[in-house]
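Removed from the display is one protein chain of the complex; every other protein chain stays in position.
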Amino acid sequence: MEFWRSVANPWDQNVLIGVSWDLMWAAVGGAVLFLVGHAIWIKTRPAEAPQAPVDRAAAAGIPERIQRHSLAARIFHWTMSATMLVLLVTAFVPVFGFQFAWVQVHWIAGVLLIASVLWHVVHAIGWQDFWSMFQLGIDEGMAHLKHVLSSKAPAPPKAGKYPFDHRMYHHVIVVVSLAAIITGVFMMVRIDTPFMARNPYLFGDSTWGVIYVLHGLSGVALIFLIAAHIYFAIRPEKRWITWSMIRGWVDREHYLAHHDPEKWVVAEKVAALQGGTGAVADATVSAPRGED
Amino acid sequence: MGQEETVGVSEHSFTRRTFIKGVIATGATTSSAGYLFRGSSLLGAATYQTATERLITLTVNGQARRVDVLPHETLAMTLRYKLGLTGTKLGCDRAECGACTVLIDGVNQYGCSMLTHQVRGRSVTTIEGLENPDTGELSVVQKAVMEEGGFQCAFCAPGFIMSMEALIAENPNPTREEAAHALSGNLCRCADYHKILNCAMRAAELARAV
Amino acid sequence: MAEKLIGADIAPPDLHAKITGRAKFAEDFRAPGMVFAKLLLSPMPHARVRSMDTSRALAMPGVIGILTADDVPAREGPREACLTNEPKYEGEPVLAVAAVDEETAAAAIEEIEIDFEPLPFVVDPLESLRPSGPNAYTEGNQFSGEDGWSQLKWTAADFALIDAGRMPNPTAPIEWTKGDPEAAFAESSLVLEEVIVHQSLTHHPMEPRSNMAYWENGRLFAFVSTQSTQQTKFALAGALDMDPEDITLVAEFCGGGFGSKISGSTVMQIPALFSRKIGRPVMLRITRYEENYVGRARPGFQSWLKMGFLPNGKCNAIDLILVEDGGPYGSGDNGTAGMTADLTYTPRNMRFRAASMYTNTPPKAAQRGPGGAQIIAMMEPILDKAARELGMDRLEIRRINAPGPDVTFGPRDTTLTSVHAREALDQGAQMFDWAGKQALSGQRNGSKVTGLGIGLSPYTAGSRGRDGLMLIRPDGRLYVHQGIGNLGTHSIADTARPAAELLGLDWDDVTIVWGDSSKGMPRSTVQAGSQTTHAHTRANHAAGMDALRKVRQIAAATLGGAASAYSVDGGRVRGPGGSMTFAQVAQRAIAMGGEYDGHVLPEDIHAQTVPAAQMLAGQGLMGVARDNYGGEGSIYSWVAGFAMIELDHDTGVVDIKEFVGVTDCGTVLHPRSLGAQVLGGCIQGIGMAMTQRWVFDPQWGVPFANRLYTARPPGFLDIPLNARWGAVGIADPTSPVGAKGIGEPPVGAGAAALACAVADAMGGVCLCRTPLTPDIILAELEGRVAAHGRLDQHVG
Partner (left out) sequence: MAKIRDMIPAFELLQPTTIEAAIDLLDEHRSGAWVLAGGLDSFDWFKDRIKRPSAVIDLGGIPELTGIRDAEGGLEIGAMTTLTSIVRHPRIRSEYSIVADAAEHVATPQIRNQGTMGGNLAQDTRCWYYRSGWPCYRAGGNTCYASAPQAMNREHCIMGRSRCVAVNPSDTAPALIAVDAKMIVENTSGPKVYDAEDFFIGPSIDITRMTVMKPRDLLTRVHIPAAWANAEFYYEKVRDRGSWDFQLVSIAAAFRMSGGTIEEARIAVNGVAPYPVRLDAVERLVAGTSGDEATANRAGDLAIAGARALRHNDYKIPMMRNLVRRAVGSVA
């Protein structure tokens, strides 16, 4: 398998021009293997110890519906999802052999993605609890790992607003998407857009090579990541989360079952929530970062 | 497929598949018979390993010539380096200058830009084939060129003469414009175009008189 | 009485070979055991070989050897070696591989790994003059034998003027002034200031410079393509540092050179050195693609011109600045350009400044009318502009400015042997019906507008002091040994005519011996600069006179009476004592020996002639002499070209309707061949002005016009089918024959006539650049964005 594509430039120097499309097939194959493997693993894994019934006392003061994602956050998520899917389709479907005019759609989707990400960053910093997502949680991770490796291991502690795997996924997607976006922005200099004059000589051949390889790597990584994301989104045991991204709220049962009320404090906000979902930008706060 | 590989089998007498396979190339070295005329003792035997498979018969200047030809060899190269017919010149080797012009079944074409295997069974005429082989009498075009003192450096001359042959065969009574058009696939860097045109017009005149 | 040879149409003796395919050009020779060399060309415009790995290539079956820069004589400074480890242009040969066949050689080249270090490069000469612009050499952009490398940069102030479209006032390595230009401009009633660009263009002779060589017993046999022959042998000997007498140089035919193969070519050293190294004959077949690189190109100019005129149209002052594309190994076209400007417009007050800049582009060399053709193409449209401003006829302004016999020109006040430029103009005007056609100028028919143009172009056309060598053999025939080359001008035969005529021989009794140094060649000119006709009619006349003297003396000695009483005709010498055939004379000469059969040679002949004459001694009556006719002044020929075109204002396409070229080149030696030279040269000029181009990508320094269809030399459908020629036919007084050369001057005439006609069809707008392709014409007519920057060079 080839990892890179390189060519002789006009001066007969070998330069990178991008990732090998073999990697695309590898990402597709890897995603399929992972999904199938995961599904089998879930099936064969011994049943979890039944969860302790919801502590009625704990439930006191907790509203029936707890806002998890504001309307704005949901709009962002679905915009980003759409642009990302368009980007993936326009990037890779022609390579699969189905040809169409993809370039313009691709860069326009890219611009929309950039806009939505910019908006998301501003929104997350200004209006959301930024740190509820940006916690690493090494101990938490180890506990999850042990639990995955052995069903006998104690269940990991419950998370705050964002479960550990969500946060990890977000971290990865941040890195990969930013790589794709930043390289993509430069790559727009090589095509016709209303923003700038084409100039393949903005960087030297080797710099361009790195940019193209990074873009390609993040692209094939996204194939895997998005596939995995969609897979989990449609898995039965995770659907309540998916619904929360559509409706905005989770119900009390799921809240109590999966979240640590101390880390994701919602009780005081009941009144506000009952005022109508989405009316309050983000109804919850997480526990202080240090507790993690 | 051994049968098909030996040229000389009619192109329509295929067996399993309806195509003729020139030769199976076995890499650059063994397939490179090179542009030496055969018989040169300096060539290693390995160079000619597959020679028999490539032996074909060409009709050049009225004679049947057996020659070992690679699948990717151009007619001009075969003529110049295998058959010793160096009158056909290579000025550009890219179908641009016309110095390699030969007649294929009477039609002027660029010898540099066709495969020798493509002219099997067709009649090739080169500049060397214009004279009467018995008497040495020149063709009317050559006579006309002698009369008009045609050409300067004359590297282009064989090609031009072949195009003139095609011209007068096709249109024995050309205007100067028509003649120029017919000769427009040949370049003369001395730019002796007017004298060349005089030659062509004279050739047509001589041809009409015959 | 024998036929009159001077002025007769006689087909050259090699024509039969040329039209039957028997003529052997360099690539047509074979030798037993011959192997084929292929070149590895530099992929970069300027680079240094850091390392190379040739092991895989050499291990390939069929590969015989490799020749690298380490195997060839190195050259110091800006001098060209046949192979180099520091290529100065994309396409420069770095090494050669020999194999039993070309295909293996090519495959072996692909197996060679070379690590090149890219170095700074420059393709546009003006860029190298910018204060922080790149240099073609790491050492600088100027070189002098005395001071070595230096860097020439113009000031920011100069470039402020240049970028504003004005004339700068730079320092230039080449500068001369005559008269008082400043004062003269002040007195001028009209001063024109122009920025003009002339493109570089490749020679592209039909025959690429393929060649073959082998060694036998320490003797080199070289089969090459060259314009000259005897001089080429010496050039090759010099390059290989060997005794010229150890070389047999064979160059029977040359498929065009136009200045690019004057004394052969640099690549002809490769088979010579390679075959010595590997002990096998080596054929180096140069392809058209390679010819684009290792062939030569005419240098282009970027220039600023200021011309002052008096009310009567007389040019009284010229200020001319030229930046020349010198390529990697230099070029001196600017010198002849300056001289030609002064000669053609005789301003009396002139300042000339030039800088020839090294660039990382394929090497430059003289191309038919070097310097002169460019400057005429550049300046004639400006003369037209002056005529328009002054309300004058464009023929008249040329007549007024053309030099008379008392002309002096250039920095050293050079004089001419003869000049009949006005006669050429007048004869051309009459043939073309200049006066009658005036009404057509600017006439519109639909989108097509008629334009008329004149170009008057001089160039050097002779030299003196060469040797003639001939034998009357016992078969009674005259064998004229020519050291000049057979490059297609027919001078190989035509310059022998004076000797044949002096000796009263029919042309059928004359054999031309040429193209093989083993046959004995006298000292000759390089076949360039249109010298040959003049120089070698003189040399052969001198040798013919020597032979005639000896014939008469032998007749007198044999038959009795005074030598002066004997005359020759029809292969016999007759006098008071009776007659002898030349066959008898030749036998007598051998018997008499001494100077008669060449055992005693004149003392003033060139040392290079001596071995040839010694070799032939004892084989017949020898005529051998140096041209001692002398004469003052430079020898120049002229061509006046007249063109009528139709310019399609919708498309910018030019259709040439009519062309007339009239030459002043002295006595007409061979009319049909002269006509071909005049019209052929004019068409080359038309190609130069209208279609031919040379294009580089500025980012990579790589040329693109490397195919014939991209370089665009003119073909049959680009020329005026209605073209006529004429000759003034006034003998040059300093030659016993009266003939001057003709090769060079028509190029400028053709180019200028076209450039002027295009400007005329545009209502007098001079685009001031070549080539005048539809894109730049249409952009101007439509008031669109100019296709190129004003001074852009190498853009096509």
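Labels A, B and C are assigned to the chains in the order they are written; within every chain, residues are numbered from 1.
As a convention for this text, a residue touches a chain if its C-beta (ideal position, glycine included) is under 8 Å from a C-beta of that chain, and two chains touch if they have at least 3 such contacts.
From a predicted model like this one, the values you see are computed outputs, not experimental measurements.
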Neighbouring shown chains of the undisplayed chain, as defined at the top: A, B, C
Per the touch definition above, residue among A:N9, A:S81 or A:T242 touching the missing chain: A:N9
Which residue of C:M242, C:V653, C:I730 or C:V765 touches the chain not shown here: C:V653
Which residue of C:L161, C:V695 or C:A731 touches the chain not shown here: C:V695
Touch residues of subunit B, complete complex, unshown partner: 11-12, 14, 17-25, 27-28, 31-32, 70-74, 93-96, 98, 101, 107-110, 112-115, 117-118, 163, 166, 181-186
Residue numbers in subunit A that touch the chain omitted from display: 7-10, 12, 17-18, 94, 99-104, 190-192, 197-201, 208, 212
Those residues of subunit C which, in the complete complex, touch the missing chain: 38, 40-41, 43, 102-103, 106-107, 109-114, 287-290, 447, 650-653, 691, 695-700, 702, 704, 708-710, 712, 714-718, 773-776, 778-779, 782, 784-785, 787-788, 795-796
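By definition in this document, only the chains that are shown with their structure count from here on.
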Approximate Å spacing (C-alpha centroids) for the pair subunit A, subunit B: 68
Geometric centre distance via CA averages, subunit C-subunit B, whole Å: 32
Subunit A-facing residues of subunit C, complex: 43-44, 116, 118, 697, 699-700, 702
Residues of subunit B defined as touching subunit C within the complex: 28-29, 31-37, 40-44, 46-47, 80, 85-94, 96-97, 99, 126-128, 130-131, 138, 142, 145-158, 161, 176-177, 180-181, 183-184, 186-195, 197
Of subunit C, residues touching subunit B in the complex: 9-12, 15-16, 18-25, 27-28, 30, 32-36, 60-62, 100-104, 107, 204-208, 253-256, 258, 280, 285, 287-288, 487-490, 672-673, 675-677, 679-681, 683-684, 687, 707-709, 713-717, 719, 721, 723
